[in-house]
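Heads up, the thing below is written out as structure tokens.
Missing here: one protein chain of the complex. Every other protein chain is in place.
Read from first to last, the chains carry the letters A, B and C; within each, the first residue is number 1.
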Amino acid sequence: MVDTNKKKIVNDPVHGFISINHPLIFDLIEHPSFQRLRNIKQLGLSYLVYPGATHSRLQHALGAMYLLDMAIGTLRSKGHQITNEEAEAACAAILLHDIGHGPFSHALEYSIANGVCHEKISRCFMEQMNREFSGRLQLAIQIFDDAYPKRFLHQLISGQLDMDRMDYIKRDSFFSGVIEGAIGSDRIIKMLDVVNDDLVVEAKGIYSIEKFLIARRLMYWQVYLHKTVVAAEQTLIKMLKRAKVLTSQGEQLLATPSLQFFLQHNVDEDQFQKSIGSDGALQAFAQLDDSDIMVAAKMWMNHTDSVLSKLAQMIINRKLLSVTLKSSPFDRSYMEEFEQRFTQRMPNLSDYTDYFVFTNSVSIKGYQPGNESIKILHNDGTLLDIAEASDMLNAKALSKEVKNYFACYPKELRKM
Amino acid sequence: MVDTNKKKIVNDPVHGFISINHPLIFDLIEHPSFQRLRNIKQLGLSYLVYPGATHSRLQHALGAMYLLDMAIGTLRSKGHQITNEEAEAACAAILLHDIGHGPFSHALEYSIANGVCHEKISRCFMEQMNREFSGRLQLAIQIFDDAYPKRFLHQLISGQLDMDRMDYIKRDSFFSGVIEGAIGSDRIIKMLDVVNDDLVVEAKGIYSIEKFLIARRLMYWQVYLHKTVVAAEQTLIKMLKRAKVLTSQGEQLLATPSLQFFLQHNVDEDQFQKSIGSDGALQAFAQLDDSDIMVAAKMWMNHTDSVLSKLAQMIINRKLLSVTLKSSPFDRSYMEEFEQRFTQRMPNLSDYTDYFVFTNSVSIKGYQPGNESIKILHNDGTLLDIAEASDMLNAKALSKEVKNYFACYPKELRKM
Amino acid sequence: MVDTNKKKIVNDPVHGFISINHPLIFDLIEHPSFQRLRNIKQLGLSYLVYPGATHSRLQHALGAMYLLDMAIGTLRSKGHQITNEEAEAACAAILLHDIGHGPFSHALEYSIANGVCHEKISRCFMEQMNREFSGRLQLAIQIFDDAYPKRFLHQLISGQLDMDRMDYIKRDSFFSGVIEGAIGSDRIIKMLDVVNDDLVVEAKGIYSIEKFLIARRLMYWQVYLHKTVVAAEQTLIKMLKRAKVLTSQGEQLLATPSLQFFLQHNVDEDQFQKSIGSDGALQAFAQLDDSDIMVAAKMWMNHTDSVLSKLAQMIINRKLLSVTLKSSPFDRSYMEEFEQRFTQRMPNLSDYTDYFVFTNSVSIKGYQPGNESIKILHNDGTLLDIAEASDMLNAKALSKEVKNYFACYPKELRKM
Partner (left out) sequence: MVDTNKKKIVNDPVHGFISINHPLIFDLIEHPSFQRLRNIKQLGLSYLVYPGATHSRLQHALGAMYLLDMAIGTLRSKGHQITNEEAEAACAAILLHDIGHGPFSHALEYSIANGVCHEKISRCFMEQMNREFSGRLQLAIQIFDDAYPKRFLHQLISGQLDMDRMDYIKRDSFFSGVIEGAIGSDRIIKMLDVVNDDLVVEAKGIYSIEKFLIARRLMYWQVYLHKTVVAAEQTLIKMLKRAKVLTSQGEQLLATPSLQFFLQHNVDEDQFQKSIGSDGALQAFAQLDDSDIMVAAKMWMNHTDSVLSKLAQMIINRKLLSVTLKSSPFDRSYMEEFEQRFTQRMPNLSDYTDYFVFTNSVSIKGYQPGNESIKILHNDGTLLDIAEASDMLNAKALSKEVKNYFACYPKELRKM
């Protein structure tokens, strides 16, 4: 009786119809902490470059769960035992795996969240919800923590071939319009198998894996780390840092209560942990979404501190810093040149040059062989790491971190 | 020199690559009033039902401009003269046609905007921008006002077959995942022609037009007027109305300055008009986007007025009112039954029953024959209204307003 | 053991991966009579107008089976009992429902097959295969014949909303590139239910049904009955008729043995029936595919009979007759005008004018209310015919046969 009320079908432009098959999942979706993800863009400020990329973290969580359901179906059809409880728990775990993301995730982490990463916060949310749900999330948490015997369930949620990636690459490609990021998630899922409790891929799926790795990399450089996106994120970081400095100097900035909390406190992991089931960092965080940041920026556009107001205007009016990208660090002299121009052009801001002229780096690892590697299962039963099994991919390059350096500076300085 | 800097290509998941071909268009896109559309969802609260529908009004404006460009190309290839100035102006006009939309457009209009419609506000924005751009928008405004001799240019922007609809039906279908709303906009555009200064469709396009009209209607009932979407919008209207009542009673609600403006003033069309080039309603409106409303609702969740806080919680936590839909009005007794239940269950709110239990209607006209009708051009040169030319569509039904009535009430009351 | 060898996944560009779940289905697919469908284009000569429309009847049969599988899943999830045997049999029935199609189906029926329709021939094939498979097709045949108690199973295979249509409209739209024919088959299937053993559609599916009916009609006039397609088919009919006349006059035309059989015999339904399990019409038919006709036409291009050779050249070199289309019959005088021109221009063919100048008609019924109607299930349990339930569709027009008349004549005559 109750169950039929808890059945639901959600329309998803990426996967079609997503069915909610477990009552627990239904209840989790209804929870305010999950609903909050509707108002957090999956790709943060990327929509300033790719206008279509306004999709939310809620969509992605549902999509990843959908793919997990499909993967479980495939593994069962190949003879692997997965109970309904395990399936439900794994679905719950992937649904909640990103619940700890804040608005403009990385920008926040590097400014007002003091480096507390979203995985840790997700874990706190799960703990808190588990209490509210009287322990119904116990198994999900075990799987999430990789503390459950059937380790492949954890790998489906977090690993080189997890359903998280399968969904986000496909989804981000779909919404950004960078169609080359499209991956054959259906085919990869059909090729999954389990050997010695490890997720592996059948040999005939090797080309799909190659393509997946290349597509992921393409999405990184073309979308996630697009230089204008990076410039926007850096500007946001600088703005939030400035807000924090001003707050620490006793200034009372206009901000929503939840953002105010993070401007006024230097939260650390411990504080998140302690606030579970109580009142504090986690509860303030649970109220925070993209709108708090956007509204703050809009209000700060008119602030008397000209560093803060200038940075806020840059974000709201999309007058972003210019970026130069290189594969090696920028010479000190290169940066000094820009700093001098800045001081000349904006003498009143000369004490704050580092808010507007700076260098930094972004990097990605395409793939890490080793413990967590992608294993290819050949017909004769042998397992090979994809880096060895593929004759096309550059094993060394695959595992190497690729690092790009960027220099940011106001557009006006470019033309001098 | 300047021109090459003003060339741009935008990635759009619906149409592919959109090229910005005119310097004026480039400048308009860069304008803060246009950039603001990034933070206004095209479909307002529909994303509570269709999670994918988070696309912005900015995307739609770019898409409509893209289709207009294509339509102009088709008409030129059929021998109709359209100068580059006219093309640029028409593109500018369609780009700005929706710039007067506020966040959650209809909800706003029916609550704090006192019924000033977005077309009027768009027109004010155009006027203001025209001053800033030293008259470069003159021709665009003439076309927008239907005051330019080549009337078909206006019809491409606003009419039964305008590029606005061509884009929004296709786009809303794409992002909501309701694939049946997909229309053959490319084919319809290829079939366009001009006769006596009127936009017409070649006879072989008749089936595409039929499908367009049916798809549009499907999108209305399936998405735009989906009963849960309607419930959400009504709740938002009630919340904003309550906020306005409280403000008028001297209460100082937490709200961003721009939202505050509209809570405190009873703006009318005239005030928008007067603030052009000055400071007032239009400038406050230009700061308003989805984030102001979402942030206000989040803060009001804890307000002491339990009507306001309850309505705010319903929106933020997605605990929406239940809705019953009918094609005829609800009996008074039907509503009274719910009102009584409400008073019994929530005696402390019994003076505010009409915030939570109420009835209203939604309606659409599929198509209006007459002056603005869709004309089908047959090979022998005769023109027929689509309602006559189509043997399949019900001409009478086509033109008839379809009205549905809904009753809203808290979910808990359903189960009594 | 055997079963795992009989599992199979087929890649389908329309539906994705199609799984073969029943051993019987695997065996049917492997059968030469089914494999023959690979070489019969689903849309006959339409590929002369829509180059992409080269898809085969085999693909369509697999696709329809896939959708049937999905429909059975939906009905089971709504509590309707369908045994595995019934599911397998229904799948077998839909897989074979079109197995009696010959190459260029209608053209063949109206020329050398003497009007024996493909349904009858499908039924003969099923009978013959049932013998080969020792009765394993018994239940499938019962369902196909509508002689099985659960009548909705038959309706899923053959009815106003059968999976045959769901697949072919979607598939033909996909391959022809007429994207407006795309229908929401997934949504319609999710809305299916069974009441009193009858397939019905839930009320909220009504707009999808409207769109389905309109899309179907669009596909008819835009693709299936496109005037150039009709001209090509008529030319093929004329060519085959001429070949038959010549054969009856003792001429021994070059043709494959199986085509030869139909040139030399005047087969009727009875002969098909009698040849089951023996040797005759059915076995010759089982050897016939598109290649027999194309090869014959190529060889006949050089035949001394100039009627035959001219018609063959028209098909092979795609120099088709011109067509004029009208909604009313052509006057005798209109046709006479063309006949005279023909006699003047090609005096040597003046005795054969009716091979090149002729008029005929095509017609479709969009939808037949009545016994076999599409029934809409409202929330209160009432059932309404779609023609009544829809306020948009013209009930009368829906049920009316729409007939178009065409006149064909050589292109050269147009310019006189």
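The rule is short, and it goes like this: contacts are C-beta pairs under 8 Å (C-beta built on N, C-alpha and C of every residue); 3 or more make two chains touch, one makes a residue touch a chain.
Quick caveat: nothing in here was measured; it's all calculated off a predicted structure.
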Contact partner of the left-out chain, one of A:Glu210, A:Glu251, A:Glu269 or A:Asp385: A:Glu210
Option from C:Leu75, C:Ile112, C:Leu137 or C:Val178 whose C-beta touches the chain left out: C:Val178
Absent-chain contact - pick from B:Lys190, B:Lys211, B:His226 or B:Arg318: B:Lys190
Those residues of chain C which, in the complete complex, touch the missing chain: 10-14, 16, 30, 32, 35, 38-39, 41, 47-48, 50-52, 54-56, 58-59, 62, 174-178, 256-258, 287, 289-292, 294-295, 298-299, 316-318
Interface with the undisplayed chain - residues on chain B: 9, 16-17, 186-187, 190
Chain A residues touching the omitted chain (full complex): 178-180, 182-184, 187, 207-208, 210-211, 214-215, 217-218, 221-222, 366, 391-395, 397-398, 400, 402
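Please note the rule applied: only the chains that are shown with their structure count from here on.
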Fraction-based call for chain C against chain A, same above half, different below: same
Interchain centroid distance [CA atoms averaged], chain A/chain B, Å: 31
Inter-centroid spacing, chain C versus chain B (mean Cα positions, whole Å): 43
Inter-chain centre distance, chain A versus chain C - centres from mean C-alpha coordinates, in Å: 50
Multi-chain contact sites of chain C, meaning residues that touch two or more partners: 187
